[in-house]
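Below you'll find the structure I mean.
With one protein chain removed, the remaining protein chains of the complex are shown where they sit.
Up next, chain A:
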């Protein structure tokens, strides 16, 4: 049993050992043997306990008996015990063996434990510190990451805040940018307040200016893109981005140019309009804020400074915005070749538009719009050059096809009724107006921006009125024919005259003498020959030329910068007309220069040199726009029509000449207007031109009649010719109201020429008796008599010229010398013939030679 107990105890201890391995440790293991000894002692004590049952009287016998009994008992017990021991010996041995094994195991375990503990201690010593550190750090990390999260949150919040701010600013910015194209006071106030809250008033103003710049750019870009067509198709936005604004401008087709320009002007106007109102808003605000008091706070000073900054910025901005706008418009204007505008109306329209724009610019920032003016000038010159070129060619066309028939004009006709001159009425009215309200000018300033509200522009009305050419189309004055009047479609009525300013009326009042414009032009159809005092003899081309004058003046009016160039071109029209009339009807005389006044000859030569293409330059050679040379005019109609020998020819000549005079008259009439249109520095040119015209005119009268009469080359046919001439002339006068002046001049020239012819004829007579001379005298007397019957011209001019020549035949040698010296009017041929064949018959050779030498000397004297 004690063994069992021990084993149990051991087992128990083992268990304990197992349980408290880490806690108890080595001590217990080393004490195990002592422990077992103590256990043995307690077993002995157990037996001692038996003695306590002993009786009180202790006798030997009892003790002996007891002892014997006990001995017996002991013996049996011992026997039993040994039996048991023997019996259990094997088990005991086996058990012991197992105990041994166990002990062995335990020892091994002990060793293991010991080493394990050692290792554990080691590892505890080595790692638990670091572990704690790790742990600590881990915890720290956790804390930190928690913190981080919070920070993140804060950051996000902050970001959101910034983002919101940005968004807000962006929104404000967008709102601000919208202001650029459409000002809205309420929105703007809100935006300004917002910026004030953000403390960004100044930045906002800078931003606003950037917006204006980009608004101008972007708007212009998209406007132009909208009008660009490539191969007949509209351009897509993405495509357009590839091009610069300038390139885009070049791609606007000419047919859409005007539309595009209107559109652009309008959009630019909106931007400027908005800018103007932004400025106004700030000015108003300035007014409403009370002045700084004497002890201003920092904030007040800051605020005040901001406002000043803003106003300053806005003020300088005006010029910049306008400059930007000008650039955009300029590029658009330059994108198109103005010379390809076929219609004057188109140019006028563009000019009108640009003028409006410049007016806007002037009011916007007091700018004279140099850029635009330059552009317009350059482009108008381009246009005008080609326009002029075309007009010259057209004029040639008209002249070459001209039949020199009188174009019957109304008696009340005046050129200012022509559509082409209509602009003068408004021009004069404008001039009057501006004269009367020079004082009113000031209040006009800013008018334009106040006049139009946000949705309107000064370019609106033109768009509605999309047929600009109606205003200035190539129309004619109404000629009374009722059908048109009834339809109410004619522009001019007689009462239109009321519109004509007096200064214009004065000029032509005499054209209307006594006659009311009559519907039926019958005056010339009566049989009475009457000569008009004032009627105009005008050919179709003359009228066309006058219309051209009107157009040119209109251009001058609209385009004062190039007015002078236009004026020069205008004089070229006249020059060409004049030259053509000369070359058609008096070409002969150009070669016979002595019959022309030298000044006229010089004028004609100048025209020819400057304006007439040399004959070998063929038509196919393309003419550059700069070249104003026109082909030599050629009559495309049958030239025989104008033959000097026919009376038709006479009519043509008269009409042509008179038409030149008419043209010159009208130019004189226009002089006043021309003078106001060109810069004063150039006025001398004008006077020079006019003096040239006048000169040319005097000579034209002189010259053409001269040629007219060249047909009368035979003395004996002369009278008959005159009869024919007179009859024809009178019949002509029936058809055409010719001025009496023309009639008289014609007769005058005819007679003078006939006289010359007489002298020519007489001088050509090789041999002549005195009777012959008498006959000559008689002929001439006869002729004079007849002549006086025919013409009212008195006295017969230069009849002495012939008479004296005939009488000279009778002179003696000494007389003839004197006579020759005093009669310089005869040519040397006349004189030498007189000496050789006439007077010479009673002179000897020597005398003849002497007189001939005298004639030669005189001739030399004339020439030098």
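The rule is short, and it goes like this: contacts are C-beta pairs under 8 Å (C-beta built on N, C-alpha and C of every residue); 3 or more make two chains touch, one makes a residue touch a chain; residues count from 1.
By definition in this document, contacts and distances are computed from a predicted model.
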Which name from "E2 ubiquitin-conjugating enzyme", "small monomeric GTPase", "Vacuolar protein sorting-associated protein 21" or "Trm112p-domain-containing protein" does UniProt give the chain that's left off? "small monomeric GTPase"
Per the touch definition above, residue among A:206, A:229, A:315 or A:393 touching the missing chain: A:393
Out of A:543, A:612, A:656 or A:855, which residue would touch the omitted chain in the full complex? A:543
Out of A:311, A:407 or A:669, which touches the unshown chain? A:407
Specify the residue from the set A:313, A:634, A:823 or A:850 that touches the hidden chain. A:634
Where the missing chain touches chain A, by residue: 343, 389-390, 393-394, 397-398, 401, 403-409, 467, 469-470, 473-479, 481, 483-484, 489-492, 521, 539-540, 543-544, 618-623, 634-640, 735
